[in-house]
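Sending over a structure as structure tokens; questions will come in a sec.
For this depiction, one protein chain was excluded, whereas all remaining protein chains were kept in their positions.
Let's turn to chain A:
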Amino acid sequence: MSAATPHAPRAGLGGGSVVAMLRGIDRLGALLCLIGAGGLLALPFLTFKANRIAAGAPKSVVESLGAPGAGAFLGALALVAGLALFDRRPAVRLVGALGGLAALILAVGFGAAALSPPGDSFARVSPGAAVWLLLLALAMLAADALARLRLSPPTRVLALGTAALGAALVLRSGLLDPLSILREHATRADVFGRELRQHLWLAGGSVAAAIAVGAPLGALCHLNRKLRGVALPVLNMVQTIPSIALFGLLMGPLAWLGRTVPLAGDLGIRGIGAAPALLALTLYALLPVTANTALGLARAPAEAVDAAAGMGMTRGQILWGVEIPLALPVIVAGVRVVLVQNIGLATVAALIGGGGLGTFVFQGVGQTAIDLVLLGAAPTVALAFCAAVLLDAAVDALGGRRA
């Protein structure tokens, strides 16, 4: 052993610098580079279709941008890849990811413009699989950098606002207008605005209703064991009914209500439409809100609750003064879950005439127009993402004081 030890460092000397360099490679960065590069090499960058339901012709980066444009774009991506592989500073990685994102948006915009025949309103250019993979890789690079930066809750909200503003500016600039998804939007801009508002109303309204019912119900469950034993299993059962089935189950009674009670009919309560959708979404949100409220209230330290009683607080004062403030992070975490869940689920409302962004999804599915599906799906994902970031920040801000 003593003979072998002096040789060990020497043995590796020849390959030492390469090994050291490989050691220095960031694992996530390597994976993301692999995803991006693989996508660019093997998959189409843009897809050209003569009309919206025709089969698509794949176009590579060079075909889309021309040699000089492709060179500039790939050069920019190579720079980002270098940062992702070798630079561990989160701020630098974030700037790199955002730069890569900007380059990608420019390339897609210019490429789509170049591929669109002038004056042809039927031709469609859409992002190919390579674009989606690059988008995924860059988003993960940015998300990882943001997570490592450990931004404070207000900074996170500010960053989200900046990102939203940036996205709005890009959309306003017209750079991406040649893309098929925005063409689909252009032909139904007024309907889109209406369905977007309807979607927000369905998701937001149902969550607000679930809080209005679920939070007090959760508090009652906390105060009363028997109620807890009944309410939570029932809500749990509701949660397991598939959404379409729940919409169906609600149709009958609501239709009857709309027909027999004139006031209900005047309020727009019918078997189909927004009313059953809103009700079903509310029912889905009820369990997480109720359960998290009861759970959060029960989680307040027993000693603190005991001390509160010992100081002479009444049951109500203990609830409002001690248990609810201590439960707030858990309650808001429940709201976060249902808000994100209902922003997604609200797409299903379109199936029963409830409107919302799902309208485009199901129209698109019916017409096999994938771009129209995207017009419904992409904003839904963006909304859910924003809701998650905002409410996560709220949970952290509320929980920070008692770490």
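Things to note:
In the analysis below, contacts are C-beta pairs under 8 Å (C-beta built on N, C-alpha and C of every residue); 3 or more make two chains touch, one makes a residue touch a chain; residues count from 1.
Everything that follows uses one rule, which is that contacts and distances are computed from a predicted model.
Among the names given as "Amino acid ABC transporter ATP-binding protein", "Xylose transport system permease protein XylH", "Xanthine dehydrogenase family protein subunit M" or "3-isopropylmalate dehydratase large subunit", UniProt records the absent chain under the name "Amino acid ABC transporter ATP-binding protein". Contact with the chain not shown here comes from a single listed residue; of A:261, A:309 or A:365, that residue is A:309. Of the residues in chain A, those that touch the hidden partner chain are 301, 303-304, 306-314, 317, 322, 325-326, 401-403.
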